[in-house]
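Only a single protein chain was left out; the remaining protein chains are all shown in position.
On to chain A.
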Amino acid sequence: MNEAAYAPPSGLQAAKPAAGPIAELRNVSKRFGEVLAADGLNLSIEAGEFLSFLGPSGCGKTTALRMLAGFEAPSSGDVLLDGEVVNDLEPYRRPVNMVFQHYALFPHLTVAQNIGYGLRQRRPRPPREEIERKVTNALEIVRLEGFGGRRIWELSGGQQQRVALARAIVNEPKLLLLDEPMAALDRKLRKEMQIELQNIQRRLGITFVLVTHDQEEALSMSDRICIMRDGRIVQTGSPRDLYDRPRNRYVAGFVGSSNFFDGVAAAVSDTETQVRVAGGIMLSGRALAPVTAGQAVTLSVRPEQVRLARTAADGDKAGWDVTVLSRIFLGEHTEYLVKHDGLGEFMVLTPRQAELSDGPFNAGERLVAFWEAESALVLTQD
(Lines give C-alpha, C1' and ligand atoms only; values in the text may rest on other atoms or scores of the structure.)
Protein backbone atom coordinates (compact mmCIF):
# COMPACT_ATOMS: atom_id res chain seq x y z
CA MET A 1 0.00 0.00 0.00
CA ASN A 2 1.38 3.38 -0.77
CA GLU A 3 0.73 6.11 1.73
CA ALA A 4 -1.27 8.26 -0.67
CA ALA A 5 -3.89 5.60 -1.34
CA TYR A 6 -4.86 5.42 2.26
CA ALA A 7 -7.11 8.18 3.52
CA PRO A 8 -7.51 8.15 7.27
CA PRO A 9 -10.92 9.27 8.53
CA SER A 10 -9.49 12.35 10.14
CA GLY A 11 -6.61 14.71 9.82
CA LEU A 12 -4.55 12.45 12.03
CA GLN A 13 -2.05 11.81 9.33
CA ALA A 14 -0.35 15.15 9.24
CA ALA A 15 2.63 15.45 6.96
CA LYS A 16 5.05 13.74 9.26
CA PRO A 17 8.13 11.69 8.63
CA ALA A 18 7.60 7.94 8.84
CA ALA A 19 10.07 7.77 11.71
CA GLY A 20 8.92 7.30 15.28
CA PRO A 21 6.54 4.79 16.75
CA ILE A 22 3.13 4.43 15.15
CA ALA A 23 1.49 3.80 18.49
CA GLU A 24 2.58 4.27 22.05
CA LEU A 25 1.29 3.51 25.51
CA ARG A 26 2.73 5.83 28.14
CA ASN A 27 2.20 4.66 31.66
CA VAL A 28 -1.34 3.62 30.78
CA SER A 29 -3.63 2.23 33.48
CA LYS A 30 -7.24 1.18 33.21
CA ARG A 31 -9.47 0.52 36.17
CA PHE A 32 -12.85 -1.21 36.02
CA GLY A 33 -14.25 -0.70 39.49
CA GLU A 34 -12.12 -2.93 41.68
CA VAL A 35 -10.21 -4.50 38.82
CA LEU A 36 -7.02 -2.94 37.55
CA ALA A 37 -7.11 -4.35 34.02
CA ALA A 38 -4.07 -2.39 32.85
CA ASP A 39 -1.39 -1.29 35.27
CA GLY A 40 1.19 1.20 34.07
CA LEU A 41 1.66 -0.13 30.55
CA ASN A 42 4.63 1.28 28.67
CA LEU A 43 5.02 0.19 25.12
CA SER A 44 6.10 1.68 21.86
CA ILE A 45 4.98 0.04 18.64
CA GLU A 46 7.14 0.66 15.59
CA ALA A 47 5.57 1.16 12.17
CA GLY A 48 5.49 -2.09 10.22
CA GLU A 49 6.29 -4.40 13.08
CA PHE A 50 4.39 -7.47 14.18
CA LEU A 51 3.86 -7.34 17.92
CA SER A 52 2.06 -9.91 20.03
CA PHE A 53 0.49 -9.74 23.45
CA LEU A 54 0.87 -13.06 25.18
CA GLY A 55 -0.58 -13.88 28.56
CA PRO A 56 -3.14 -15.93 30.43
CA SER A 57 -6.86 -15.26 30.34
CA GLY A 58 -7.88 -12.08 32.13
CA CYS A 59 -4.41 -10.50 32.15
CA GLY A 60 -5.62 -7.44 30.24
CA LYS A 61 -4.72 -8.18 26.63
CA THR A 62 -8.11 -7.23 25.24
CA THR A 63 -8.19 -4.13 27.43
CA ALA A 64 -4.86 -2.97 26.00
CA LEU A 65 -6.16 -3.46 22.45
CA ARG A 66 -9.41 -1.69 23.23
CA MET A 67 -7.53 1.36 24.42
CA LEU A 68 -5.55 1.42 21.18
CA ALA A 69 -8.78 1.07 19.17
CA GLY A 70 -10.51 3.75 21.23
CA PHE A 71 -13.25 1.74 22.92
CA GLU A 72 -11.84 2.44 26.36
CA ALA A 73 -10.20 5.61 27.54
CA PRO A 74 -7.27 5.05 29.90
CA SER A 75 -7.91 5.87 33.56
CA SER A 76 -4.47 7.43 33.60
CA GLY A 77 -1.55 7.73 31.22
CA ASP A 78 -1.58 8.46 27.50
CA VAL A 79 -2.32 6.55 24.34
CA LEU A 80 -0.53 7.96 21.31
CA LEU A 81 -1.08 7.30 17.63
CA ASP A 82 1.43 8.77 15.21
CA GLY A 83 2.87 10.84 18.00
CA GLU A 84 -0.43 12.45 19.00
CA VAL A 85 -2.26 11.84 22.25
CA VAL A 86 -5.59 10.25 21.32
CA ASN A 87 -6.95 9.25 24.72
CA ASP A 88 -10.45 10.50 23.93
CA LEU A 89 -10.48 10.23 20.15
CA GLU A 90 -13.49 8.20 18.99
CA PRO A 91 -12.80 4.82 17.37
CA TYR A 92 -14.27 5.87 14.04
CA ARG A 93 -11.73 8.67 13.78
CA ARG A 94 -8.73 6.39 14.30
CA PRO A 95 -6.82 4.84 11.40
CA VAL A 96 -7.03 1.56 13.26
CA ASN A 97 -9.08 -1.56 12.67
CA MET A 98 -9.74 -4.41 15.00
CA VAL A 99 -10.60 -8.06 14.58
CA PHE A 100 -12.84 -8.75 17.54
CA GLN A 101 -12.43 -11.72 19.82
CA HIS A 102 -16.14 -12.42 19.36
CA TYR A 103 -16.19 -11.52 15.64
CA ALA A 104 -19.03 -8.95 15.98
CA LEU A 105 -20.22 -9.55 12.42
CA PHE A 106 -23.41 -7.81 11.28
CA PRO A 107 -26.17 -10.42 11.11
CA HIS A 108 -28.39 -8.29 8.88
CA LEU A 109 -25.76 -8.08 6.16
CA THR A 110 -24.27 -10.66 3.83
CA VAL A 111 -20.66 -11.75 4.04
CA ALA A 112 -19.67 -9.41 1.21
CA GLN A 113 -21.55 -6.48 2.75
CA ASN A 114 -19.86 -7.14 6.08
CA ILE A 115 -16.44 -7.05 4.46
CA GLY A 116 -17.25 -3.95 2.42
CA TYR A 117 -18.66 -2.08 5.43
CA GLY A 118 -15.47 -0.20 6.27
CA LEU A 119 -14.85 0.82 2.67
CA ARG A 120 -18.39 2.19 2.39
CA GLN A 121 -17.79 4.51 5.35
CA ARG A 122 -14.96 6.34 3.61
CA ARG A 123 -15.57 9.83 2.32
CA PRO A 124 -15.45 10.26 -0.56
CA ARG A 125 -16.89 6.81 -0.99
CA PRO A 126 -14.92 4.55 -3.31
CA PRO A 127 -16.77 3.52 -6.49
CA ARG A 128 -18.86 0.36 -6.28
CA GLU A 129 -16.54 -1.60 -8.59
CA GLU A 130 -13.53 -0.82 -6.44
CA ILE A 131 -15.35 -1.98 -3.30
CA GLU A 132 -16.42 -5.18 -5.05
CA ARG A 133 -12.93 -5.87 -6.29
CA LYS A 134 -11.38 -5.39 -2.85
CA VAL A 135 -14.05 -7.52 -1.18
CA THR A 136 -13.51 -10.33 -3.67
CA ASN A 137 -9.79 -10.11 -3.09
CA ALA A 138 -10.23 -10.21 0.68
CA LEU A 139 -12.49 -13.26 0.36
CA GLU A 140 -9.73 -15.00 -1.57
CA ILE A 141 -7.15 -14.17 1.05
CA VAL A 142 -9.22 -15.83 3.77
CA ARG A 143 -10.09 -18.77 1.48
CA LEU A 144 -13.79 -17.97 1.28
CA GLU A 145 -14.21 -17.46 -2.47
CA GLY A 146 -17.87 -17.65 -3.44
CA PHE A 147 -19.17 -17.05 0.09
CA GLY A 148 -19.93 -13.37 -0.51
CA GLY A 149 -23.69 -13.82 -0.83
CA ARG A 150 -24.08 -15.91 2.30
CA ARG A 151 -25.61 -14.81 5.57
CA ILE A 152 -23.48 -14.80 8.70
CA TRP A 153 -25.55 -17.48 10.43
CA GLU A 154 -24.96 -19.80 7.51
CA LEU A 155 -21.25 -19.95 8.32
CA SER A 156 -19.29 -22.14 10.71
CA GLY A 157 -17.38 -20.56 13.59
CA GLY A 158 -14.08 -20.76 11.72
CA GLN A 159 -15.61 -19.24 8.59
CA GLN A 160 -17.09 -16.40 10.64
CA GLN A 161 -13.69 -15.74 12.14
CA ARG A 162 -12.18 -15.48 8.68
CA VAL A 163 -14.90 -13.04 7.61
CA ALA A 164 -14.01 -10.93 10.65
CA LEU A 165 -10.38 -11.03 9.55
CA ALA A 166 -11.28 -10.06 5.98
CA ARG A 167 -13.51 -7.22 7.19
CA ALA A 168 -10.53 -5.65 8.94
CA ILE A 169 -7.69 -6.24 6.47
CA VAL A 170 -9.71 -5.03 3.49
CA ASN A 171 -9.40 -1.51 4.92
CA GLU A 172 -5.61 -1.67 4.93
CA PRO A 173 -5.40 0.29 8.19
CA LYS A 174 -2.13 1.66 9.50
CA LEU A 175 -2.56 -0.39 12.62
CA LEU A 176 -4.41 -3.67 12.71
CA LEU A 177 -5.42 -5.05 16.08
CA LEU A 178 -6.20 -8.75 16.19
CA ASP A 179 -7.82 -10.22 19.27
CA GLU A 180 -7.23 -13.96 19.07
CA PRO A 181 -8.20 -13.95 15.42
CA MET A 182 -7.48 -17.60 14.81
CA ALA A 183 -8.67 -19.28 17.99
CA ALA A 184 -11.56 -21.07 16.24
CA LEU A 185 -9.55 -22.42 13.31
CA ASP A 186 -8.19 -25.94 12.97
CA ARG A 187 -4.46 -26.43 12.96
CA LYS A 188 -3.99 -26.59 9.22
CA LEU A 189 -6.16 -23.58 8.47
CA ARG A 190 -4.53 -21.66 11.28
CA LYS A 191 -1.09 -22.28 9.77
CA GLU A 192 -2.36 -21.09 6.40
CA MET A 193 -3.90 -17.97 7.91
CA GLN A 194 -0.72 -17.24 9.85
CA ILE A 195 1.32 -17.35 6.67
CA GLU A 196 -1.30 -15.29 4.84
CA LEU A 197 -1.26 -12.68 7.62
CA GLN A 198 2.50 -12.43 7.50
CA ASN A 199 2.33 -12.00 3.72
CA ILE A 200 -0.25 -9.24 4.05
CA GLN A 201 1.80 -7.56 6.69
CA ARG A 202 4.92 -7.56 4.56
CA ARG A 203 3.14 -6.63 1.36
CA LEU A 204 1.09 -3.78 2.78
CA GLY A 205 3.38 -2.66 5.54
CA ILE A 206 0.54 -2.73 8.05
CA THR A 207 1.52 -2.75 11.70
CA PHE A 208 0.03 -5.76 13.45
CA VAL A 209 -0.78 -6.12 17.10
CA LEU A 210 -1.91 -9.64 17.84
CA VAL A 211 -3.39 -10.98 21.03
CA THR A 212 -3.00 -14.67 21.60
CA HIS A 213 -2.97 -17.44 24.16
CA ASP A 214 -0.94 -19.58 21.85
CA GLN A 215 2.78 -19.23 22.49
CA GLU A 216 3.65 -21.11 19.34
CA GLU A 217 1.64 -18.62 17.30
CA ALA A 218 3.30 -15.69 19.06
CA LEU A 219 6.79 -17.16 18.68
CA SER A 220 6.43 -18.00 15.00
CA MET A 221 4.77 -14.79 13.81
CA SER A 222 5.99 -11.89 15.90
CA ASP A 223 8.90 -9.53 15.64
CA ARG A 224 8.36 -8.76 19.29
CA ILE A 225 6.31 -10.30 22.05
CA CYS A 226 4.90 -8.57 25.05
CA ILE A 227 4.40 -10.95 27.95
CA MET A 228 1.61 -9.81 30.25
CA ARG A 229 0.50 -10.72 33.72
CA ASP A 230 -2.21 -9.22 35.91
CA GLY A 231 -2.47 -6.07 33.83
CA ARG A 232 1.28 -5.49 33.70
CA ILE A 233 3.86 -6.01 31.01
CA VAL A 234 6.45 -8.39 32.40
CA GLN A 235 8.85 -8.38 29.48
CA THR A 236 8.92 -7.22 25.89
CA GLY A 237 11.39 -8.57 23.40
CA SER A 238 12.03 -10.63 20.30
CA PRO A 239 10.98 -14.28 20.52
CA ARG A 240 14.63 -15.30 20.65
CA ASP A 241 15.35 -12.77 23.36
CA LEU A 242 12.52 -13.99 25.53
CA TYR A 243 13.52 -17.57 24.99
CA ASP A 244 17.19 -17.10 25.75
CA ARG A 245 16.98 -14.32 28.29
CA PRO A 246 13.69 -14.53 30.17
CA ARG A 247 13.43 -11.92 32.91
CA ASN A 248 11.94 -14.28 35.43
CA ARG A 249 10.40 -17.65 35.96
CA TYR A 250 7.00 -16.47 34.66
CA VAL A 251 8.39 -15.48 31.26
CA ALA A 252 10.40 -18.68 30.94
CA GLY A 253 7.23 -20.64 31.62
CA PHE A 254 5.38 -18.76 28.91
CA VAL A 255 7.93 -18.99 26.14
CA GLY A 256 8.75 -22.57 25.31
CA SER A 257 8.58 -25.18 28.04
CA SER A 258 11.03 -25.52 30.85
CA ASN A 259 11.92 -27.63 33.87
CA PHE A 260 11.85 -25.54 36.99
CA PHE A 261 13.72 -26.38 40.20
CA ASP A 262 12.79 -23.98 43.00
CA GLY A 263 15.40 -23.23 45.61
CA VAL A 264 17.55 -20.62 47.32
CA ALA A 265 20.63 -18.93 45.89
CA ALA A 266 23.57 -20.24 47.95
CA ALA A 267 26.81 -19.06 46.41
CA VAL A 268 26.84 -16.20 43.91
CA SER A 269 29.79 -15.45 41.68
CA ASP A 270 30.15 -13.50 38.44
CA THR A 271 29.99 -16.55 36.25
CA GLU A 272 28.01 -19.05 38.20
CA THR A 273 25.29 -19.18 40.82
CA GLN A 274 24.78 -22.15 43.08
CA VAL A 275 21.21 -22.97 43.95
CA ARG A 276 20.19 -25.21 46.81
CA VAL A 277 17.06 -27.05 45.73
CA ALA A 278 14.84 -29.65 47.37
CA GLY A 279 16.70 -32.29 49.35
CA GLY A 280 19.73 -30.04 49.79
CA ILE A 281 21.00 -30.76 46.30
CA MET A 282 23.19 -28.02 44.82
CA LEU A 283 22.65 -27.06 41.17
CA SER A 284 24.62 -24.46 39.32
CA GLY A 285 23.44 -22.14 36.61
CA ARG A 286 23.82 -18.76 35.02
CA ALA A 287 21.98 -15.78 36.48
CA LEU A 288 20.77 -13.22 33.91
CA ALA A 289 19.79 -10.64 36.51
CA PRO A 290 21.72 -10.01 39.69
CA VAL A 291 20.69 -12.26 42.56
CA THR A 292 21.85 -12.16 46.13
CA ALA A 293 22.69 -15.10 48.32
CA GLY A 294 19.67 -16.27 50.25
CA GLN A 295 17.19 -15.07 47.61
CA ALA A 296 14.45 -17.46 46.52
CA VAL A 297 15.18 -18.37 42.92
CA THR A 298 14.28 -20.95 40.31
CA LEU A 299 16.70 -22.90 38.20
CA SER A 300 15.34 -23.40 34.70
CA VAL A 301 16.53 -26.10 32.33
CA ARG A 302 15.00 -26.45 28.86
CA PRO A 303 13.98 -30.06 28.09
CA GLU A 304 15.96 -30.04 24.85
CA GLN A 305 19.11 -29.15 26.76
CA VAL A 306 19.02 -32.33 28.80
CA ARG A 307 20.72 -35.41 27.39
CA LEU A 308 19.91 -38.96 28.36
CA ALA A 309 22.26 -41.92 28.22
CA ARG A 310 22.15 -45.54 29.33
CA THR A 311 25.57 -45.27 31.00
CA ALA A 312 27.57 -42.36 32.31
CA ALA A 313 29.95 -42.56 29.34
CA ASP A 314 30.69 -38.82 29.46
CA GLY A 315 32.89 -39.58 32.39
CA ASP A 316 33.97 -36.29 33.91
CA LYS A 317 30.55 -34.59 34.17
CA ALA A 318 28.24 -35.57 36.99
CA GLY A 319 24.96 -36.98 35.76
CA TRP A 320 21.68 -37.58 37.54
CA ASP A 321 20.39 -41.10 37.96
CA VAL A 322 16.84 -41.12 36.69
CA THR A 323 14.06 -43.55 35.88
CA VAL A 324 11.97 -43.15 32.72
CA LEU A 325 8.30 -42.66 33.62
CA SER A 326 6.81 -42.17 30.18
CA ARG A 327 7.68 -41.60 26.56
CA ILE A 328 5.76 -39.52 24.01
CA PHE A 329 6.64 -39.72 20.35
CA LEU A 330 6.41 -36.26 18.73
CA GLY A 331 7.75 -36.99 15.26
CA GLU A 332 11.10 -35.23 15.06
CA HIS A 333 11.48 -35.37 18.81
CA THR A 334 10.70 -37.76 21.59
CA GLU A 335 9.62 -36.42 24.93
CA TYR A 336 10.51 -38.31 28.08
CA LEU A 337 9.24 -37.73 31.57
CA VAL A 338 11.92 -38.89 33.99
CA LYS A 339 12.25 -38.93 37.76
CA HIS A 340 15.23 -38.33 39.99
CA ASP A 341 14.97 -39.26 43.64
CA GLY A 342 15.98 -35.82 44.91
CA LEU A 343 15.08 -33.46 42.05
CA GLY A 344 11.71 -35.00 41.27
CA GLU A 345 10.18 -35.31 37.83
CA PHE A 346 11.35 -33.40 34.78
CA MET A 347 11.04 -33.43 31.01
CA VAL A 348 13.64 -34.32 28.42
CA LEU A 349 13.29 -33.67 24.69
CA THR A 350 15.55 -35.83 22.51
CA PRO A 351 16.00 -35.22 18.80
CA ARG A 352 15.42 -38.28 16.66
CA GLN A 353 18.99 -38.60 15.34
CA ALA A 354 20.35 -38.79 18.85
CA GLU A 355 18.50 -42.03 19.37
CA LEU A 356 19.71 -43.97 16.39
CA SER A 357 22.65 -45.59 18.11
CA ASP A 358 21.13 -47.20 21.15
CA GLY A 359 17.42 -46.88 20.33
CA PRO A 360 14.57 -45.21 22.21
CA PHE A 361 14.43 -45.60 25.97
CA ASN A 362 11.60 -47.49 27.55
CA ALA A 363 9.46 -46.69 30.53
CA GLY A 364 11.05 -48.06 33.70
CA GLU A 365 14.58 -47.97 32.30
CA ARG A 366 17.26 -46.48 34.56
CA LEU A 367 19.32 -43.79 32.82
CA VAL A 368 21.68 -40.95 33.44
CA ALA A 369 20.65 -37.34 32.62
CA PHE A 370 23.12 -34.52 31.91
CA TRP A 371 22.98 -30.83 31.19
CA GLU A 372 25.59 -28.11 30.87
CA ALA A 373 25.72 -25.64 33.72
CA GLU A 374 25.68 -22.69 31.24
CA SER A 375 22.38 -23.83 29.81
CA ALA A 376 20.70 -23.75 33.21
CA LEU A 377 19.28 -20.32 34.01
CA VAL A 378 18.85 -18.92 37.50
CA LEU A 379 15.66 -16.89 37.49
CA THR A 380 13.93 -14.72 40.04
CA GLN A 381 10.47 -15.77 41.11
CA ASP A 382 8.67 -12.38 40.99
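In this text, a contact is a pair of C-beta atoms (placed from the backbone, for glycine too) under 8 Å apart; a residue touches a chain by one contact, two chains touch by 3 or more; residues count from 1.
Basically, contacts and distances are computed from a predicted model.
S.K.: What name does the UniProt record list for the absent chain among "Oxidoreductase", "Cytochrome c oxidase subunit 2", "ABC transporter permease" or "histidine kinase"?
M.R.: Per the UniProt record, the undisplayed chain of the complex is "ABC transporter permease".
S.K.: Which of these, A:Ala23, A:Ala37, A:Leu54 or A:Ala69, touches the one chain of the complex that we don't see?
M.R.: Counting the whole complex, the residue in contact with the absent chain is A:Ala69.
S.K.: Which residue, A:Gln121, A:Asn199 or A:Ser326, contacts the hidden chain when the whole complex is considered?
M.R.: For the chain that is not drawn, the touching residue is A:Gln121.
S.K.: Of the residues A:Ala38, A:Met98 or A:Val268, I need the one that contacts the missing chain.
M.R.: Checking the options A:Ala38, A:Met98 or A:Val268, the one contacting the hidden chain is A:Met98.
S.K.: Looking at A:Ser75, A:Gln113 or A:Thr323, which residue reaches the missing chain?
M.R.: Touches the omitted chain: A:Gln113.
S.K.: Under the stated touch rule, tell me which residues of chain A contact the chain that is not displayed.
M.R.: Residues in contact with the chain left out: 9, 69-71, 90-92, 96-98, 100, 102, 104-110, 113, 117-118, 120-122, 167, 171.
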